[in-house]
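Notes for the one structure printed next.
Note that one protein chain is taken out, while the other chains of the complex remain in position.
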Amino acid sequence: MKPVRTLLNTIAILTVFLLYAPIFLVMLTSFFSVRRGKIIWESFSFNWYAKLFSNAEIGAAVLSSIKVGIVAVTATLVLSLAMSIYTSRARTPRWERTTISALVFLPFLLPPIITGMALLVTMKEMGIARGVNAVILGHVVFVLAIGFRTLQTRLSMLDPALIWAARDLGAGPWRCFFQVLLPQLAMPLATSAIMSLAISFDETMITLFIVGDGMTLPIRLYGMMRYGFTPEISALVTLVLLVTAILTGALAILYRGRTASIAE
Amino acid sequence: MTAHWFSAAIWRVSIWAFLLMAVLIPIGAFLVYGFFGVEGGSIVYTLSLANYIEVASDPVYRKVLGKTLRIAAEVSVLCFVTGYIVAVFINRQRPVLKYTLIFAVAIPLMMSYVIKIYSMRGLLGHTGFLNQFLIWIGLIDEPLSVFLFNLTAVRMTLVFALVPFSILTTFVGLERIPGATINAARDLGAGPIRIFWTIVLPLSFPSAVVGVMFTFVLSVGDFLAPELVGGVNGLTYGRLIFSQFGIAFNWPLGAALSLVLMVLSFAVIAVAGRLSNPGWLRREDP
Partner (left out) sequence: MPKLKFPMMAVCLATFAIGSTASAQEVRLLAFEGYADDAWRVPFEEASGCKVAVSYVGGVDEMFAKMAGSDGTDFDLVSIDTSLYPRYAEAGLLQAFDDQKLSNLNNLLPAFQEVAAVQDGEKRLGIPIAWGSQGLIYDADELSDAPTSWGAMWDPENAQRVIALDDSNNNIVMAALYLGFDDPFDLTDEQMVQVRDKLIDLNGNLLSYYAGFEDGVAVWESGAATMMLSMGEPQLGQLRERGYNAVYSIPKEGAVGWLDTWALSAGAGDLDCAHAWADYSLRPEVGEVLNSKYGYGPTTMEAEGLDYADNLVWLKPVEDMDARVRLWNEVKAATK
């Protein structure tokens, strides 16, 4: 048993480490110039960070991506919570469950370019302006499947006795929801939020078509692909990851506090 | 769960209104294009199956579709296995380390995909760090070109980009297995292998399968990784679809190609959904 376990642990640690390999490389190129694969150590500078901060265009793109991400993820969580609970109720007819699931999965299963073009053409016909708000809608439609499926799976694994017990003890529907159901769904909600945010923050193909004359970060990067990226982008990626790390660190501490209090 | 948590009618109407307006009408209407045709640079709105016949009969589409599905399946299986190993490892740590690690796994997801692929090139390329490392430890004398611009590079890139999704979803399943259940089994004399097969795997399998679903869908439609690290083999089905919407201006064919991909993905999801409902795994259910 021992060697197997050691092997599996090694694989796990190595995988986590390798996930960070591309990040380290990008961080390096934000401080040093790399020439034919050799890092020139003397070239250390913060120049690219300074350039980044004076680049209003990139700054605007990042801000609009953050806005899109936050709003889209919030809306996605609310919608997928409502939908997964609705479809998990025993009283919901079977055909309705199947159809709702199918419709939620439809945009997730289609190549994003189809969803993007479909939304663009529909919005044009209906006279809805393309732009950042359209992008939010597009992202919600796309990532809904993630929250829906993750929550649905967890709900199907929940012990119905938990709810009955709460009801028997006289808890109203809302109390039941907030005090019994929601804590059970905390981890699936958190992971859905993380995954949806990650996808939204990097979504290109739907966004491309409905962003109008607006701009998000991935669209800006996609445009830069043609001519080439400057190390400013390395600096940007480094900063984005740093901020993410700090935020998730804070979340982790919060979450630990919460689970501890539940366990008591 | 028979509780009347909410006034069902309002929920029902809002859920359906959203799905109809934002999903069914736009996408459904667009998929109808698959039955139209193109003549002389404009779309002809007469219904026909010509596009589907073309998709079925042209060996190019079949070949590329087959290759794309195969890569996506391989990537999903790799993600499933690796994701499971990592999630189990993380779940066994003490709470502080556990939640730190699970968030640490999620952070790379926030790195732009395009930049990540470019970075993979910097790692795997001729002048890349892998080659330099191998030369440094003396395994090779000259840098090798075999790490990049082939399908193995595509698989690796996709696995590293997508494995956090499987780790996270699997973890959701593992995390809810009560420690008491495992302790009880151990007290009753069950060995680690038996505990894994009868408790841990059945209870976490549904969540792990959800991860497979996500990685499959996200890799099957992707064309950036294959194009940027796949060399001359980099043509995938997603690019074939994309090319119909550009200057080729053949939306109907593009819509038909998409519908085929969607139906096949739905089939994969349906199978995965069946698997994730673990009736067949729960032999010892009350």
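Labels A and B are assigned to the chains in the order they are written; within every chain, residues are numbered from 1.
Here is the rule we use: contacts are C-beta pairs under 8 Å (C-beta built on N, C-alpha and C of every residue); 3 or more make two chains touch, one makes a residue touch a chain.
Note that the coordinates shown come from a computational prediction; the quantities given were computed from them, not determined experimentally.
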Worksheet item: Of the chains that are displayed, which are in contact with the missing one across the whole complex?
Response: A, B
Worksheet entry | Of B:128, B:238 or B:273, the residue in touch with the unshown chain | B:128
Worksheet entry | Full-complex contact with the absent chain, from A:26, A:62, A:103 or A:117 | A:117
Discussion item. Just to verify: which one of A:41, A:95 or A:227 makes contact with the chain not shown?
Written reply: A:227
Practice prompt. By the contact definition given up top, give the residues of chain B that touch the hidden chain.
Written response: 38, 40-42, 60, 63-64, 118, 121-122, 124-128, 143, 145, 148-149, 227-228, 230-235, 240, 242-250
Discussion item. Applying the definition given at the start, please give the residues of chain A touching the unseen chain.
Written reply: 35-37, 57, 67, 71, 74-75, 78, 113, 117, 120-121, 124, 129-133, 136-137, 178, 182, 208-209, 211-215, 219-220, 222-229
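Everything that follows uses one rule, which is that only the chains that are shown with their structure count from here on.
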Discussion item. With centres defined as the mean C-alpha position, give me the chain A-chain B separation in Å.
Written reply: 14
Worksheet entry | Parts of chain A lying in touch with chain B, wherever the complex brings them together | 1, 8-9, 11-13, 15-16, 18-23, 25-26, 29, 34, 36-38, 79, 82-83, 85-86, 88-91, 100, 103-115, 117-119, 121-122, 137, 140-141, 146, 149-150, 153-158, 160, 163, 167, 173-174, 176-177, 184, 187-188, 191, 194-195, 197-198, 201-202, 204, 217-218, 221-222, 225, 229, 233-234, 237, 240-241, 244-245, 248-249, 251-252, 255-256, 259-260
Discussion item. Using the touch definition from the top, list the residues of chain B that touch chain A in their complex.
Written reply: 1-6, 8, 11-12, 14-15, 18-19, 22-27, 29-31, 82, 85-86, 88-90, 95-96, 99-116, 118-120, 122-123, 125-129, 131-132, 160, 163-165, 168-169, 171-173, 175-176, 192-193, 203, 206-207, 210, 213-214, 217, 221, 238, 241-242, 245, 251, 254-255, 258, 261-262, 265-266, 269, 276-277
